[in-house]
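Missing here: one protein chain of the complex. Every other protein chain is in place.
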Amino acid sequence: MSGNTLGTLFCVTSFGESHGPAIGCVVDGCPPGMALAASDIQRDLDRRKPGTSRHVTQRRESDSVEILSGVFEGRTTGTPIALLIRNEDPRSKDYSAIADTFRPGHADYTYWQKYGIRDYRGGGRQSARETAVRVAAGAIARKWLRERYGVTIRGHLTQLGPKLVPFKSWEHIDANPFFVANDTIVPELEAFMDKLRKSGDSCGARVTVIAEGVPVGWGEPVYGKLDADLASAMMGINAVKGVEIGAGFASVAQNGTEHSDEMTPQSSMMNFSMSS
Amino acid sequence: MSGNTLGTLFCVTSFGESHGPAIGCVVDGCPPGMALAASDIQRDLDRRKPGTSRHVTQRRESDSVEILSGVFEGRTTGTPIALLIRNEDPRSKDYSAIADTFRPGHADYTYWQKYGIRDYRGGGRQSARETAVRVAAGAIARKWLRERYGVTIRGHLTQLGPKLVPFKSWEHIDANPFFVANDTIVPELEAFMDKLRKSGDSCGARVTVIAEGVPVGWGEPVYGKLDADLASAMMGINAVKGVEIGAGFASVAQNGTEHSDEMTPQSSMMNFSMSS
Amino acid sequence: MSGNTLGTLFCVTSFGESHGPAIGCVVDGCPPGMALAASDIQRDLDRRKPGTSRHVTQRRESDSVEILSGVFEGRTTGTPIALLIRNEDPRSKDYSAIADTFRPGHADYTYWQKYGIRDYRGGGRQSARETAVRVAAGAIARKWLRERYGVTIRGHLTQLGPKLVPFKSWEHIDANPFFVANDTIVPELEAFMDKLRKSGDSCGARVTVIAEGVPVGWGEPVYGKLDADLASAMMGINAVKGVEIGAGFASVAQNGTEHSDEMTPQSSMMNFSMSS
Partner (left out) sequence: MSGNTLGTLFCVTSFGESHGPAIGCVVDGCPPGMALAASDIQRDLDRRKPGTSRHVTQRRESDSVEILSGVFEGRTTGTPIALLIRNEDPRSKDYSAIADTFRPGHADYTYWQKYGIRDYRGGGRQSARETAVRVAAGAIARKWLRERYGVTIRGHLTQLGPKLVPFKSWEHIDANPFFVANDTIVPELEAFMDKLRKSGDSCGARVTVIAEGVPVGWGEPVYGKLDADLASAMMGINAVKGVEIGAGFASVAQNGTEHSDEMTPQSSMMNFSMSS
């Protein structure tokens, strides 16, 4: 009701502030019988965690996840899986300077108006630190989708500021700090980012996520279409300003004859982009 | 649960097939005490209804709405408002030719796989006729938002196929069959559409919706952000392939210093685009 | 959200006032492929409808149900099933005398305080007429449970005022105006009710519902136990003041050794009582 729960069958209820004691979530609805250990989740958290390159936030967090419930003898039981990540680097003092300033493009002012109270420590609940919980819960969901249905979900950066990044290979994405599927463009992106950072500025990016092997019929008509659920989940991420599926906005200028896919027996593939 | 309910506080549960006896909905959560008559809803249904120009579907429907409950002595009572629109032009015979064909870009195949049954009469539940119910329920919501909060919500067509439509005036939108806010471009659009239709083809479009006077703090963090709810509602409309808010995908190439709005005391304005 | 929706997978959204144009509901989540006709629902509505004996309300209603959607060629399609029952006997004038009186034990005062508006026509939304919709939707659910799972659900009156009614046979329940499973007690109950009515008074009753063949594992731990859902559904019926399951309040005085059932391989049986 208050917006901290996502999903219906696989349902994530999230909590935690940027500089409070901990962040975490309860995953309700994960099917029983799946092998699950903290290491399955840690891998994705490690990819996301701050401080891994000079191009991302320099906050120091190990982001170690603990499974508090829902797993017995190494397997999920069908009961709620609670995940806990302790905050280690609160550094609230860093934020005292902004205790009475509102930052544009952030929800400082909105929270203050809505709740009459302000947690100025790094944005509190509105901090992008909340996305660590999405990553953790998503790791469980992705494991289930892969093992039970053979669905593969992968993402990569396809645009950084004005620079488009053509796809070369999925094998490149973990070998560079930008998660681009293109190793040759990395030096150019590094130079671009270094210059931007030195000028005290930042830029937007476009991420493309591709799900392969999605069975026909997922999602619920008419308001719970899979497209609609994905759009909501992505647009709810801090700073995301647009979401596209398939041909996206490019379809506007397409003719119907051009836009229509012929249906083929190959397994389906969904692609989603979002900008921030 | 099965996807036919939209919203939390103002909650719409929709029903009906393209060629069944009727379509309609139950609006639960409309506050009490608002003056409401069928004519308040009919105005918006009339703007949407088929057959009003040669550029839209030629199906013949009066789309007359009846209020079945929730209004007493001309005012809402706080109880559910049921809306009923009888289908008058079933013409199922027209569809017999496609009873055993699946159309690309439609959900024929998906429904058949999901439910094991197929209502081939114009797409049944998956028909865009369902959007008449969104319009009807939306007319109630919009009336409440305007009268109680002073929020104004308006939309216009901003791109038709490859043709961009610059905004001139809100006063133009009801004086042309395309709902463009620009009277001078109408002949060009008509010529474009006539040619396209004669060639047996169709094209996409972009619609921009602007809400003015939205109070600070609406929506719920973190998964129920207003952006996220709007993205879901729009992406759930048949054929919509992309949703943007604010600068949208253009923000990718913007620098942070360029993208940030300075906060001002003027009333807020949200703009949303979607493509289909 | 506003309380007019019941259920999760099989989800009923209800509407309508005692003296408005119609009552009805949308059933979302009924599985596809089940044979369904209005007559399947009408049978249960006829058992409930007013005016069938001198012991019940004398309002005249045929309570004819129309299926507006969700059924194609005689079978459910998996899309929402809308049910419509027109009100035929509004007789609002009968209620003008109470337009400025609040009745004890009714929700007149509560609605007026809650909504600031009062629909005095027979209680409006708070009228027990709403239960016709529960009966109609319940008829669909019961058909599914019987055909798909072999679950049988039956109820009978087990107490009328101070008079306990021992069970004799399910075959008796439709052959008397009280739905008792005991034909010999009927004259005594008729005499009791005639006397009570002449004195201008009324009394309470206890109804027992028995579900046979319920599979193990239905309901969701821990807040969505089947017991809890049934208790909510029953306590939500107008005038119900108590709900018991199994041994109910009698279990308080039982010892644990007496209360425990030994588990047997026979199919399960649930019994539920409620008082009003």
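Here are a few things to note about the model shown:
Going by the order they are written in, the chains are A, B and C; count residues from 1 in each one.
In this section, contacts are C-beta pairs under 8 Å (C-beta built on N, C-alpha and C of every residue); 3 or more make two chains touch, one makes a residue touch a chain.
Everything numeric here is computed off the predicted structure, so don't read it as measured data.
From the options A:L45, A:V65 or A:L84, the residue with contact to the unseen chain in the full assembly is A:L84. Listed by residue number, the positions of chain C touching the unshown chain are 1-6, 8, 14, 102, 104-105, 107, 109-111, 113-114, 125-126, 130, 159, 161-162, 196, 201-206, 216-217, 219-225, 227-236, 240-249, 251-257, 259-263, 275-276. As for the chain not pictured, it touches chain A at residues 1-5, 7-9, 11, 13-17, 20-26, 28-29, 32-33, 66-70, 72, 75, 77-82, 84, 111, 114-117, 119, 121, 124-125.
One rule holds in what follows: only the chains that are shown with their structure count from here on.
Matching the C-alpha atoms of chain B with those of chain C calls for a turn of 180 degrees, to the nearest 5.
Averaged C-alpha coordinates give centres for chain A and chain B that are 29 Å from one another. In whole angstrom, the spacing between the mean C-alpha positions of chain B and chain C is 37. Averaging Cα coordinates per chain places chain A and chain C 46 Å apart. Counting partner chains per residue, chain A has residues 221 touching two or more of them.
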